[in-house]
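Just one protein chain is left out here, and the rest sit where they should.
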Amino acid sequence: MNALLTCWLGTALATPLYLRADVVHTVSGDPIDNGAVIVDDGKILAVGPAASLAIPEDAWVLSGAVLTPGLIDGWTTAGLTGPLNSSGDQDHAESDHAVDPALRALDGYHPRDPLLGWLRGLGVTTLHAGPSPGQPVSGRTFIAENRVASVDEIALKDDAFVVFSLGEQPKNRFGSQGSASRMGNAATIRQALEDARDYATRRALPPADRASRDLGQDALVELLAGKRRALFHAHRADDIQTALRIAEEYGLDLVLAGAAEGWMVAEDVAAAGVPVLIGPVMARSWRDGEQRNSSFEAAAVLADAGVTVGFMSGYEGYVPKVRVVLFEAAIAAANGLGFSRTLRSLTLDAAGILGIADQAGSIDVGKRADLVLFDGDPFEYASHACVVVVGGAVVSETCH
Amino acid sequence: MAAPIAWVGAVVHPVSGPPIADGVVVVDGAVIVAVGARADVVIPQDADVYDVSGKHIAPGIIDLHSHIGGGRLHESLGPVQPGVAAVDAIDPSHPSIDRARAGGITTVNVMPGSGKLLGGQTALLSLRPGVLIDDLLLCEDPESHRWQTASSLDAAAPDAPPARHARVCGGVKMANGTNPQGDGGDPKSRMGSAYLQRKALLDAKARAAVLDAADARAAAGWWARRRLPDVKRPEPDIAQDVLVQVVRGERIVHFHSHRADDMVTALRLREEVGPQLRLVLHHGSEGFKVAQALADAGVPLAINVLDTPGGKEETLERQLGNPAAVAELGVPVSIITDDPVQDSRLIRRSAGLAVRGGLDPVLALRALTLSPAEALGIAAQTGSLEPGKEADLIVLSGPPLSVWTHVEQTWADGVRVYDRADPAQRVFSTGGDAVVAP
Partner (left out) sequence: MIPLLCALVHVAIAAPIAFVGATLHPVSGPRIDDGVLLVEDGQILNIGARGGLAIPDNAVQLDSSGKHIIPGLVDSHSHIGGSRLNEALGPVQPGLSAVDAFDPTHTSVDRARAGGITTVHVMPGSGKLIGGQTAYLKLRRSSVVDDMMLCVDPPDGAALPARRGRCGGMKMANGTNPQGDGGDPKSRMGAAFLQRQALARGQQRLKALDNGPPAPHDPTDLDGDVLAEVVSGQRTVHFHTHRADDIATILALRREFGIDVVLHHVSEGWKVADAIAAAGLPCSLIVIDAPGGKPEAMQLSLQTGAILEQKGVPVAFHTDDPITDSRLFLRSAGLAVRGGMSPDGALRALTLTPAEMMHLDDTIGSLQPGKAADLVVLSGPPLSTWTRVEQTWVEGHKVFDRATPEGAALAAGGGADLALPEEPR
């Protein structure tokens, strides 16, 4: 029943929307008291004080306490990992090849997964889905709006970053394939990049001598040419520095993810101008040793040092099956990052990191209408996300 | 003799009554001596007075389900292992205990895991300072029914066997559903789980009856004895005698159960043993489906409120509205961490999320304090701010259930055990696993 209702609501695109809130946080500018936003045709048509924005004739009027841009999950396996946690619904990783850049998250993404619905109800409107940490060189990510439709219809970027992993995950999963030590893991990554350089050369040869097409190598070649970006998952300070080093050696456009100890090397990260997707904030103590120095204040320390910060929900192997960036970020907010910076991290900065800031991440005329109406402080435990709009369509209308 | 302490000017949440704006709490030694509005409380002349205007004071938080203390709490001696006790695996100097104090927790029920049908004995700890676990372990005095540390009982009776095993210092952990299935000697199905649990409990009931009959014989005169069943007192058995305590209602059964039918199975097992069996159901993810049955049975629920469902089949239907749904029918609700599934420092957050799901905020605060005290049978001495109760309290920077609020101080048994203003201790409130005591 919920699926049917959501589908029906999702196709109510034709109706313009008029969203009014006691406070509208555009993020790109100052908050607007008693503000309003007009949405039509999937886009933001107007934003400003409600008093100066007339309600269009057939508009659906929605009202609340706080309006924000839709929230962006910087990196997640939601969509690739269903709630059952059995082999049938887990599509986040391969286990045979340490170097596997031919994988595309889009090919495994399940838009109807109930956990995506859960996140949708809490205001997560854009997801950056990709393989879980593990393979030293993994596959390519998929940036999508959080809506029930085919992957082609929801794609914002169907083939985005190449994912790399450092630290304990490759040791756990590919220890017998060259990643038993951090040395081996880094060597595997470097060799893969060198092989890609070599492949690029051999692809340029005349047909008789040309190397056969390798989908994975193609992606690495694009990465080396600056046409793609690299997402490196690393928690420990030395792993973060390894990522910075490899990126510099090969001229990679780098984004760091995880970064439990990022706060300990904040200056290095800032100096490198590399953005960071933090997660989990609420690290649990049974997890990998590499998160032992995590801190609720990590995001604040990085932001104070001038690093651009976003939040990610990552991969969860057990219960609960997915994290909620709104909840993770709230802890960071209350531990030094503060309201404005946290909201920016969840929206415009995350959009910038993912390369979609031209279309999402703030309430500006012409951008996608991804919006969330809350009944109170968005970060407060007992507040609710009461209306969620994705691409101009109301996808959730009950308070969560 | 230490001076009494008075906190003046905070919003005081006694939990046993409505909040008091501009309140006063006075503590003398380990006992609360006064709680009330500023105008109504006489502060002793010699008291140390703390001005806490702008702050909030609440009872120390009681976590009914935790695995802190750094020990491995999964044993594999068999599916039913009542002789195994969590107390023997807890390290009181482990940083997870400091983190719990930083989270405002003053009393905690540390349990074996859920990997066995009956995983072992639980340990009730007061998070007061201590060196030996016996300094923290609370044991029930069989006469007064007051709970006091094992160390104090040992000191009072130096020739008696150690309180940690001679007294009741906790309950037992049981579990059904997925977790206790699958290992070597474990059952493969819920049928097998219920059968083995039923057998263990009914065998214990028979053993209890033999012991009672043997006692009756021993107490009877020669003539009366001829008409009593001729039973021989069985030899003491460390493991079996724990189960005897369970079926007599002397030890609480803390039963991990997620799915609705699994919860009903637990209720049925209790029914088969008798109403004297004290049962608390833990997790109860599908409690909302069988709330009436829970209410009818008078069994309390200890719920951990997680951010999302899934991860295994029996938690697929987890919802934030569960605590509210069961509370509405009168089921007593406590909120737990199941640390490390949820960090001890985030226990107030769970209560806040329960409010998000519709739970009355008054019940949510009670779920962190007086309700778990009642479930544990220690409500006479802690769980609310009332004169005569133990000085277990927390000073908060703001309203208890707000994300922006921090625990500033935690006091257990009249001693300050956490102070955010001390930089060395502050790291416990935000840092990761690696943080250790200075």
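We call the chains A and B, going by the order they appear; numbering starts again at 1 in every chain.
Operating definition for what follows: a contact is a pair of C-beta atoms (placed from the backbone, for glycine too) under 8 Å apart; a residue touches a chain by one contact, two chains touch by 3 or more.
Given the structure is predicted, the values throughout are model-derived calculations rather than measurements.
Peer 1: Among B:G60, B:G310 or B:G352, single out the residue that touches the unshown chain.
Peer 2: Counting the whole complex, the residue in contact with the absent chain is B:G310.
Peer 1: Which of B:A30, B:A166, B:A209 or B:A434 touches the chain that is not shown?
Peer 2: B:A209
Peer 1: Based on the whole complex, identify which of B:H256, B:K289, B:K389 or B:H406 touches the chain you can't see.
Peer 2: Of all options in B:H256, B:K289, B:K389 or B:H406, contact with the hidden chain holds for B:K289.
Peer 1: Since one chain isn't shown, list which residues of subunit B touch it in the complete complex.
Peer 2: Looking at subunit B, the ones touching the missing chain are residues 187-196, 198-199, 202-203, 205-206, 209-210, 212-213, 229, 231, 259-261, 264-265, 267-268, 271-272, 286, 289-290, 293, 296-297, 308-310, 316-317, 319-321, 357.
Keep this in mind: only the chains that are shown with their structure count from here on.
Peer 1: Which stretch or stretches of subunit B touch subunit A in the complex?
Peer 2: That would be residues 96, 306-313, 315-316, 318, 320, 339-343, 346, 349, 352-353, 355-356, 361, 401-404, 406, 429-434 of subunit B.
Peer 1: Flag every residue of subunit A that touches subunit B in the complex, lowest number first.
Peer 2: 82-86, 114-115, 118-119, 260, 282-286, 289, 291-297, 316-324, 327, 330-331, 333-335, 377, 379-384, 400
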